[in-house]
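First, the structure itself, so that you have it in front of you.
Only a single protein chain was left out; the remaining protein chains are all shown in position.
Naming follows writing order (A and B), and every chain is counted from residue 1.
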Amino acid sequence: MEWINVILQGVLVGGLYAMFAAGLSLIFGVMRLVNIAHGDLIVLSAYVALVVAQTLGIGPLTALIIVVPVMAMIGYALQWFVLNRTLGDDLLPPLLVTFGLSVIIQNGLLTVFTADSVKLQAGPIEVATIRLAEGLYVGVLPLLQFAVAVAVIAGLQLIFYRTAIGRAFRATADEPAVAQLMGLDNRHVFALAMALSLAVVAIASVFLAVRANFDPSQGPARLIFGFEAVIIGGLGSLWGTLAGGLILGVAQAVGAHLDPGWQILAGHIAFLIVLAARPQGLFPKVRT
Amino acid sequence: MTVRVAFGGRGNWIGAALGAIAFAALAAAPWWGGRDDLQLLSEIYAYVVLASLWNLLAGYAGLVSVGQQAYVGLGAYSLFALAILFGVSPLWSIPLAGLIGAGLSIPVALLVFRLRGHYFAIGTWIVAEVFRLSASQVSALGGGSGTSLPAAVVIAIAPTRALRDFTMYWIALLLAAAVLALIVLLLRSRYGLALKAMRDAELAAACSGVDVYRTKFLVYVVVALATAMLGGLIFLQKLRISPDAAFSVNDWTAFVIFITVIGGIGRIEGPIVGTLVFFALRQTLADLGTIYLMMLGLVAIVIMLAAPKGIWGMVAARFGWQLFPLERTVLSGERQQR
Partner (left out) sequence: MPEALLAVRELEAFYGDFQALFGVSVEVARGEAVAVIGANGAGKSTLLKSIAGLLRARSDAITFAGEPIGGLPAYAVAARGIALVPEGRGLFPSLSVEENLLIGGQLGRPGAWTLRRIYELFPALGQRRKLPSTALSGGQQQMAALGRALMANPQLLLCDEISLGLAPIVVREIYARLPAVRAEGTAIVLVEQDVVQALAASFRVYCLQEGRVALSGAAKDLTREAIAAAYFGV
């Protein structure tokens, strides 16, 4: 029973990791860009949520209404003015520019908010639990977080495969020059993709902010978790990314249960095992 | 008809002359400089080495690693372990630490080489994190908070403090010169030609008979060796070690990448120029703390967008300078007379 609880907690937090990963995976799928500042943008978004919630006196979930569009606009502008210039065959420019961005965001947040860790209060929902079975309790918030994660992945899947903009994303990713012939401005398509990615980041960040304390230095760890989830799940598949997040969450939960100091290490080891045994990931999308 | 290959022209002699003068002047530093100067110079050498090695990996072998701090830390921890736990002489521990680093780099490479491009980059970062977290679990070396070098080991370096400073300074200078020389020699060798071919067009290089995988592997291990040695030396000088310091992404990767970017990737002179610029900025601006770091990030972004070949890249393109000439010119020999 104890172990079931552990695994359940791992699954639920895995949803959060899947959300971190979804934004990363989307960007890489559309424009072959790995955003090193992704984790820092999650943290930035958490601070935005904090400021919005505290200034307006509203709850975190309500704050989403403002935070999501704000982050989406930041994403669009970031891609349009900065990251679009780095795209190309060489992978160094985007890597280095996003690395620079990561440093700027982290230190900017440090300057404005100091290194003190903070947390977004959500009220009584934070401690509410539901009893699933004898001795098996699950928090309402983690459950909600998991449900939202699944909804986000399903939503992205819908956008990519059932809408015109999704077609535009896939076509531009396939053949950017030919996509132009269809009347699609690549710069705009990429900027929309980044906006979407940061919208997902915004949702994830609110749950992150409510779940535990955060501070400006936590970005890189979120990036790594997101990345590990993508690799474990397999490139190119959004549902794979969800699976990857869940597996990572469970690995960490198991590790933490054995020894609290092993939590993150257990996740890394799970990642390395997948890398060693099945480098293409567990559910890769096979492209003909 | 015989064919000879020559390197550069006038630049050859200028570079060699400048190098010799610089080396002599720097070797004499213990006499004209104070303790602080020696420490600063040692730091500069360290970063020139790290940047040159990263340049070799990323600019030439196409292996963009964001995890070289793994080997800095590995070398440092190996040295401390050897010196403290096994009583090996600290100075001899430096090359030994290098060998340990190289040895561990082999299974690491086997793993991370399964990833490509950006994913390879982050994969190397994760490996470094694994090393860092594992080091925190080693209580014999202080666990998460680290440990200091015991007095007995410190004395074993050299009997007096001045002598210790001089010895470690010269080792640092020697290591830097050796690594630079090694890189130049490597790039002028057959392997160097292979690397340049791989950098420019990997598929074409493979078709021309270059064993891409093996060449990359070799470069990765050699760089790990040098990095681990350097890591051991750096922390020997600091006399103290901790997982966060030894495996710091900021200190050993972020700054290194910025240096290489600012200086110019894919050119030997780049890391040197970049290091000098970096330290000039640091000496003048470091008081600004986080603002300084933000400015570094901004400078790196601006340069990457505006001058992707870095400062030296711009200069070299404009004026065609080369201090360490690598461009090969084919000179045909005598024609056969009938």
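Just so it is clear, contacts are C-beta pairs under 8 Å (C-beta built on N, C-alpha and C of every residue); 3 or more make two chains touch, one makes a residue touch a chain.
A quick note: this is a predicted structure, and the numbers were derived from the prediction, not measured.
In the whole complex the chain that is left out makes contact with A. Of the candidate positions A:L56, A:V178, A:L258 or A:I273, contact with the unshown chain belongs to A:V178. Considering the whole complex, the residue from A:A168, A:L196, A:A209 or A:A243 that touches the absent chain is A:A168. What subunit A contributes to its contact with the hidden chain is residues 164, 167-168, 170-171, 173-175, 177-186, 287-288.
We adopt the following convention: only the chains that are shown with their structure count from here on.
Look at where the CA atoms of subunit A average out and do the same for subunit B: the two points lie 33 Å apart. Per the touch definition, subunit B reaches subunit A in the complex via residues 58, 64, 66, 111-112, 114-115, 117-119, 121-123, 125-127, 129-130, 133-134, 136-137, 249, 254, 257-258, 261, 265, 290-291, 293-294, 296-298, 300-301, 304-305, 308. On the subunit A side of its complex with subunit B, the touching residues are 28, 32-34, 36, 82, 85-86, 90-97, 99-104, 107-108, 110-111, 220, 223-224, 227-228, 231, 261, 264-265, 268-269, 271-272, 275-276, 279.
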